[in-house]
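Note that one protein chain is taken out, while the other chains of the complex remain in position.
Read from first to last, the chains carry the letters A and B; within each, the first residue is number 1.
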Amino acid sequence: MAEKWKLSCKAFLSDKMAAIGAAIILLAVFLAIFANFVAPYDPNTVAEGSTRLLPPGTDGHIFGTDQQGRDILSRIIFGTQTSLISAVVPVIIAAVVSIALGIIAGYYQGFIGSLIMRLMDIFFAFPAVLLAIAIAAILGPGLLNVIIAMIIVRIPYMTRVVYTDVLQESQKEYVEAAKAFGIGDLETMFKQILPNVLPSLIAYATTLAGVTIVTVAGLSFIGLGVQPPTADWGRMASDGSKVLMQGYPHVTFIPGIAILILSFAFSMIGDGLRNALDPYEQSKMKAKKKVKAEKTAGVGVGQTAKEG
Amino acid sequence: MLRYILKRILSTIPVLFGVTIIVFLLIQMIPGDPAKSILGSDATPGAVKALRDEMGLNEPLLTQYGLWMMDLLKGDLGYSYTLHKPIIDELLPRFVNSLILTVASLLICITLGVMLGLVSALKKDSTLDKVSMGAALIGASMPVFWIALMLMWLFAIKLQMFPVSGMYNMRNPGGFTDLLHHLVLPAFATATVSLAVIARLTRSTVLDVLQKDYVKYFHSFGLSNTKINLVHVMRNSLPPIINISGLQVGYIMGGALFSEVVFNWPGIGQQLYTAVTSNDYPTVQAGILLISLTFVLVNLVVDLLNVWLSPKLQDSIKAE
Partner (left out) sequence: MKFAASLKEENVLLNIENLSTKIKTADGTLTVLEDVNFTVEKGEIMAIVGESGSGKSMTINSILKLLPKNLIEEYKGSIEVAGKDVIALNENKMREIRGRRISLVAQNAMTSLDPSYRVGKQIVEIIVEKTNKTKSQAKEKALSLLGQMGIDDPERIFQSYPHQLSGGLRQRVVIAMSLACDPDLIIADEPTSALDPTVQLQVLDLFTKINREFGTAILIITHDFGVVARIAHKVAVMYAGQIVEYGEVGDIIDYPEHPYTQSLLKCIPDMDWIFKEGVHKKPLFQIKGELPNLLELPQGCRFSSRCHLAKEECHVTKPLLLKKQHRYKSNHSVRCVLNERSHER
C-alpha cells in the first residue's frame, strides 16, 4: 500500500500542471492565514474622492482602487479567506456524508440502497447552480448559509461517485473473502472497501472544490452569500460591474481573474490526482524506476541472466 | 423497445412529483410569515390572519400541497404579491425568452465545441491543438458572470459591435435580426464554459476512437481519411459527446441566469434574481419549478438519445 502511495506522489509531482496548482493553493492559504500582515491596506477602509477608482499600476495601489477608495489588492488578499473556506469546507463535509451514504447504499444495496439513490436522483433533477441559488436564497445571506447550500448541492454527486465505486469493489473477491472470514459488515465497509474508494473520491472532490469556488462567486455576485463590507471576490465583481460602463474595468476584472486562478489550481490538482491514481501511469512510473535501477547496476536493459 | 421507452417516460413522473415536493418544502423552510412580510410589521393580527386564510396558509401542510398541485395542473402558478399579477403571466413569456437564450447557447457550445475538439484531435500536438486545449482548460474554470462582463466590456462598450443590454432595441424594436444582434453576447457568455468542456471531451474521445482497431482496419483498405473520419470516427465518438452535452444543459440553464442579469435579458433567470432580492417567494418557487421540470424533460430526451445511438444497449434492453 505504501508503495502505491509513493508511486502516486511521484506521478503527481512530475505533472507540471498539478505542481503549479499545488503551489497556487499554498500561496492562497498563506495569504488567507497571514492576510493581516501581508495586505498593504485595510480592506474595508473607505477613502476620499481623489483615491477612488484609481487604475492599476498607480503608486501604492498595484491593483488600483474601487469606487469606494478601497485598495483592491488588499481586498483580494482578504478575499482568499472566504474563497478557500467556502470551497473547501462544504466539499469536505459533503464528502464525509457522501462516503457514509454511498458505502451503505453500495454495500447493502437492496431496499436501503435504492432508497438512498432515489433520493439522490431527485436532487439530480435540479440544475446544480439553480438549486444552490434556491437554497441560499431561502436560507438567507451569510457565509454559513452558503456553505450549507453548497453541502446540500454537492452531496448527490459525490454520493453517486462513491456508490458506483463501492458497487464495483463489492464485486471483487476480497470482499467475499472478508465475509467468509466472518469480518463484520462495518469493518468490511470502512476498513476494506473505503481505502480503495477513497483515492478517486479525493481526486473528484478536489476538482469539485474548484467548481464550488466559481459557484459561490456566482452566488455572491447576485447578492447571496457573504455580506458587505467583508471582502469577497464575487461581491467585488458585482460592485465593479456598476462602474464598468463608466470606463473602469479593473474593478470587476481583477476579482474575476482571482476566481479563475484559484478554481483552475484546484482543477489542476484534481486532474493530477486522477492521473496519478491511474494504474497505467503507475506502471509507467514502475517501468521507469526499473530501467534506472538496471542501468546503474550495469545490467543490460531487458536481458535476463543466461540459463545454465 | 417501445415498452422500454414508455417505462422510461413513466419513470419521470415520480421524479416530477419529487421535484414539486422539494420545491414546496423549500418554500416552507423560509423563516418568517409571508403574510406578515406582505402587509408590513404594523399590520393587525386580524388582517394577517385574513390574508393567511386567503393565501391558504392556515391549512395543514398536506392540504396546502394538494391545493397547490391542483392549481399547478390547471396551469395556475400562483399569485405574486410583489408584482401584483398572476405569476404565470409574468413568467411564461420570460420562460420563452430564456428558452431562446438557452437553445442558442446550446447550439453554440455544441457545434463550436465539437468542431474545436475534432480539429484538435485530428491535428494532435499542433500549435492549434495546444492553444485551443490550453484555452479550453482555462475557459472551463471561468465564472459565467465574469465572461459576460468581459464580453460586454470588449464588444459592447469598447468596440461597440453589439448592444449592451436587452433583447430588442428599446426605441426601435426590429425583427429577427435585431434579436440575433442582441443574442450574440449573452449566448456566447453562457456557452463558453460548456464549449470548453465539450471541446476537451470531444478531443479525447476522438483520439480514443482513432486508436480503435476498426479505424485502422478500414485504413488498410485504402479508404480516404475524410471518409473514415466522417463515417466511422464521428459516429463512434457521438455517445460520450451527447452524454456530456446533456450534462451541460444543466450548467447552461444555471449560467443563463447570470448572463440575463448582466445583459438585462428579460428571461426567467433575471426574474428569479429580482424575486430573490425582493423576497417574492411565490415567484421564486414557481420559477424554480418551471426550470426544474424542463430540466427533467431534457434529461429524459438525452437518455433516450443515448439509447438510440447505441445498438449494443438496444439489444441488451430487448433481451430483458
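What we mean here is this: a residue touches a chain if its C-beta (ideal position, glycine included) is under 8 Å from a C-beta of that chain, and two chains touch if they have at least 3 such contacts.
Everything numeric in this text was worked out from a predicted model, so none of it was measured.
Undergrad: Could you tell me which of B:Lys7, B:Lys49 or B:Lys216 touches the chain that is not displayed?
TA: Checking each option in B:Lys7, B:Lys49 or B:Lys216, the one touching the absent chain turns out to be B:Lys216.
Undergrad: For the chain left out of this view, which of B:Met115, B:Val131, B:Met161 or B:Val231 touches it?
TA: B:Val231
Undergrad: Identify the residues of chain B touching the omitted chain, counting contacts across the whole complex.
TA: Considering the whole complex, chain B reaches the absent chain at 212-214, 216-224, 227, 231-232, 235-236, 309-312, 315.
We adopt the following convention: only the chains that are shown with their structure count from here on.
Undergrad: Distance-wise, how many Å sit between the C-alpha centres of chain A and chain B, to the nearest whole number?
TA: 24
Undergrad: Which chain B residues qualify as touching chain A in the complex?
TA: 15-16, 18-19, 22, 26-27, 29-31, 137-138, 140-146, 149-150, 152-153, 157, 164, 249-251, 253-255, 257-258, 261-262, 272-273, 276-277, 281, 284, 288, 291-292, 295-296, 299
Undergrad: Which positions of chain A touch chain B when the two form their complex?
TA: Chain A residues touching chain B: 121-130, 133-135, 137-140, 210, 214, 217-218, 221-224, 234, 237, 240-241, 244-245, 247, 249, 252-253, 256, 259-260, 263-264, 267.
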